[in-house]
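A short worksheet on the structure shown next.
With one protein chain withheld, the remaining protein chains of the complex are depicted in position.
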Amino acid sequence: METITKTSHGRTLRTEEMVINMGPQHPSTHGVLRLELVVDGEIVIDVIPHIGYLHRCFEKHSEQMTNYQQVIPYVDRMDYVASMNSELSFAIAAEKLLKIQIPERVDYIRVIMCELQRIASHLIAIGTYGIDIGAFTPFLFCFRDRERILDLFEMTCGARLLYNYIWIGGLSHDLPQQFIPTLKEFIVDFRKNIKELNDLLSFNHIFIKRTANIGVLPADVAINYGCSGPMLRGSGVKWDLRKDEPYSVYNKFDFEVCVGKGEVGTLGDCWDRYIVRVDEMEQSLRIIEQAIQTLPEGNVQSAVPKRIRPNPGEAYARAESPRGELGFYIMSDGTGTPYRIKARSPAFVNLSIISEISRGCMIADLCAITGSVDIVLGEVDR
Amino acid sequence: MNMLSLYDYIFYFLAFVVIGSSFVVVFSRNIIYSAFALLFTFFGVAGFYVLLSADFLAITQLLIYVGGILVLLLFGVMLTNKVVDVDIKSSTIKTLPASIISALLAGLLCGIFYVTNWYTVPTNPELLNNTTAIAIGHAFISTWILPFEVASVVLLVAMLGAVIIARREKGPEVN
Amino acid sequence: MIDWILTQFPDSILGYIIICAVPLLFILPYALVTIYLEMKMSAHMQDRVAYMRTGWHGTLQPFADILKLLQKEDIIPTAADKFLFILAPYIVFIGTYATFAVLPFTSSYIGSDLDLGLFYLVAVSSLVVVGILMSGWASNNKWSLFGALRSAAQIVSYEIPTALVLLSIVMIAGTMNMQQLSQLQSGGISDWYIFGGPFPIVKKLLLLPLMFILFLVQLTASMAEVNRTPFDIPEAESELVQGYNTEYSGMKFAIFYLAEYANLFAVSAITVVAFFGGWGSPFGSFMSGGVWDLFWFVLKGMFFVSINIWLRWTLPRLRVDQLMYVSWKVLTPFALVCMILIGYILVAF
Partner (left out) sequence: MNAITEYFGNITQSLKTISIGMGVTFKHLFTPAVTIQYPTVKMKLPERSRNRLYVNMDDCIGCDQCSKACPVNCIEIEIIKSTPEDDLGITSSGQKKKLHVPVFNIDIAKCCYCGLCVYPCPTECIYMTNVYEFSEFDRNNLIYNFAKMTPAEIETAQIKVKKMDEETAAKKVAAALVAAQAKAALDATTQTSTPQQPTEPQ
């Protein structure tokens, strides 16, 4: 790392870069991520992410389960701030393998839950992003709203974080009676709160100055690296599995795919990724509103198989989680134990881009970039 | 023997601080210690100015030497010194010529000290409470206006030079 | 008041020591109140309630905090430079405490009635820089060093707009004495320099916008000098963990903390003296004199302390280069232009 620079007077200057570890216990690495930084003063020359501190052998563990149903609590723990979406992905993959049809009501409730979960997950992303930039208050405002979503989840399935709600072929419980009125109340309040959040953080000039033109990710680079979710949409690529490869009943709802427009800086900068998340919350509210209006009646457990023994074969299904494209590949050998499970986790793929977009930025910008990628280490390491 | 007054105590205390910290500056093996010891030296000197009722000079000493020069010095030392690996050690070289020159200098200073006819004023509370700022201001603007202005031009040139040097580093480098 | 203390201890160093300790009587309760205020204000801004258990609405919690810090194990990292590590918090506190010498708490009490009060304030705040650099270097932690270097660069840069603002005030008032500055503005709210000062109406109206700009400059620069959000980059917790005091614990940390809060009041007090009439009552001679002076001074000081707290819990943090941009390209030119205009106004009228 030693560079010898010759000045114009012919004298040699020996300068050396500093290697510094950010993480695994660092406030802005969002978990146990370790970034090895090579810095020249405040300028970051190189970033080498080190992962694996939260590796819990999810895939291997699943192969030891006696039942497909038992995998779902483990799936919950992958992306622990968006468990519903992980469950949905896995359930769709398993249902594809089993070739079963599920009742329409189940699909509608799944969509409501997943969109609520998307809002909850984005609220964490936005709130912690505020902290990364130094604003503490928006974080607690976001958590206040997220609590209400968690209350709704708890009311429905009894858990606040790791639900085990979406089962293969159905749901663990039907919606409770007071669910829909409470949800409607929440939607009304939350619309106001998004506006307040925009006033407080999104359009704050300091915030814009800190995030615009930082960590610019051009669309072609994002595609080459396989980014997905708000990371890809922030770069202006209109790609959303809910629209482009509709699963569940997403084709029945009218919503827009939010993309970054480079409003305050370059297309694909941190602010674009941030604002895509804010806009997506609004779209999720729209989907939820439509879903509760047209919610069909029915039994949510009629299709739940007693014994899950798929025929030998394999299936891959993917769904749009708040972080991007979450896919599950399941291989069955005909027994009740999955032969092989592989997860394609969006956070892992999105994280791989970090050294590409943060070369030459400052240490403070690195926090902004890490925050805008919105990683969940549970999913990165699995 | 006269009873030592409070001012005398303060004087001897300051003298002790100045001389002691100067020794640290010169003899410390650790260059960072030398730099930090300068803080006490500057402070002691500022204290002397206060005792001489040169309040403006005392505060200027603080502002320029502690706030400016010392911080700059520390910056330089800290950025060149490796934080974790090795310290830059100062070592003594060419002891003999250095001591001869120092002895000569010390002799010269002592000589001046004894030869000079010191202008002494009795400790006057009235004088202590009056600021010297007004007198200095008047002197700068009237009698010494030319040197004052020339000094500011020199400073401006130095500042521009610093900017130019700093900018040149950023340009294409010869490797 | 000083004379009275000195007469109690004739010709002895004890009297001076007692005089030196008087501001401590203010700083310690003030720090407790401000800790409480900060916690409560931040909590209510975030729809929380903060301390509720220790005492009525948690009023005893600051005491409990101090008690906890007193009891905590005093950790000195093995690789740290022990001597400097121990010395640094005290140097920081001395630098802060020295500013209290010239704060005119009432019309009858001021630690040292220096003729060069404002100049002294500008000079002494640089001592804090040395202490911070010392703590950052002695911790032997790269993040701490980052924090220390950032802090030093920040305080040194922000001294310039502050000095320019204070210079403008000195030009208007014709004195650097803090007590005289307050005296000049003691004729009620319309005499405060923020509203143009005690001048005829035309001059007042001309000065008013300039004074308002200078006040904003001073408010911003003072926030930067005490390392508070949005200028808290030396201790930016998301970037540098805790900056220069990362490695400190127990009482040493408490001293840093105390120095930070004391410094907060000191810069607020400078703003108060320079723009808001010092200890002067807003109603002229009504409710003034004696304890009222102290009341108004502390009230005004606490008002600006609360504004600092308010801003801290509202705004995100700037980046290092943006911080320098604000200082050198916004505050300094504005202060300079205002100063020149004030010069013209003073000559013309």
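By written order: A, B and C. Residues from 1 in each chain.
As a convention for this text, contacts are C-beta pairs under 8 Å (C-beta built on N, C-alpha and C of every residue); 3 or more make two chains touch, one makes a residue touch a chain.
Worth saying up front: this structure is predicted, and the values here are computed from it rather than measured.
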Inset, instruction - For the chain that is not shown, enumerate the shown chains it touches in the whole assembly. - result: A, C
Inset, instruction - Tell me which residue among A:67, A:266, A:290 or A:337 touches the hidden chain in the full complex. - result: A:67
Inset, instruction - May I ask which residue of A:204, A:235, A:283 or A:358 touches the chain that does not appear here? - result: A:204
Legend entry - Selected from A:159, A:187 or A:223 as touching the chain missing from the view: A:159
Inset, instruction - Using the touch rule from the top, list residues of chain A that touch the missing partner. - result: 65-67, 69-74, 76, 137, 144, 147, 154-159, 162, 164, 172-173, 176, 196, 199-201, 203-206, 209
Inset, instruction - Since one chain isn't shown, list which residues of chain C touch it in the complete complex. - result: 41, 43-49, 52, 310-311, 313-315, 329-330
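Convention: only the chains that are shown with their structure count from here on.
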Legend entry - Whole-Å gap between the CA centroids of chain B and chain C: 27
Legend entry - Intercentroid distance (Cα basis), chain C paired with chain A, Å: 44
Inset, instruction - List the centre-to-centre spacing of chain A and chain B in whole Å, with centres computed as mean CA coordinates. - result: 59
Legend entry - Interface hub residues of chain A, defined as touching at least two other chains: 18
Legend entry - For chain C, residues that touch 2 or more chains besides their own: 142
Inset, instruction - Provide the residue numbers of chain B that touch chain C in the complex, in ascending order. - result: 6, 9, 32-33, 36, 39, 55-56, 59-60, 62-63, 66-68, 70-71, 74-75, 78-79, 83-84, 129-131, 133
Legend entry - Partner chain C, residues of chain A touching it in the complex: 18, 20, 26-28, 42, 130-137, 140-141, 144, 200-201, 204, 206-207, 209-210, 362-365, 367
Legend entry - chain C residues touching chain A - in the complex, by the definition given at the top: 42, 45-48, 142-143, 146, 229-230, 232-233, 236-241, 313-322
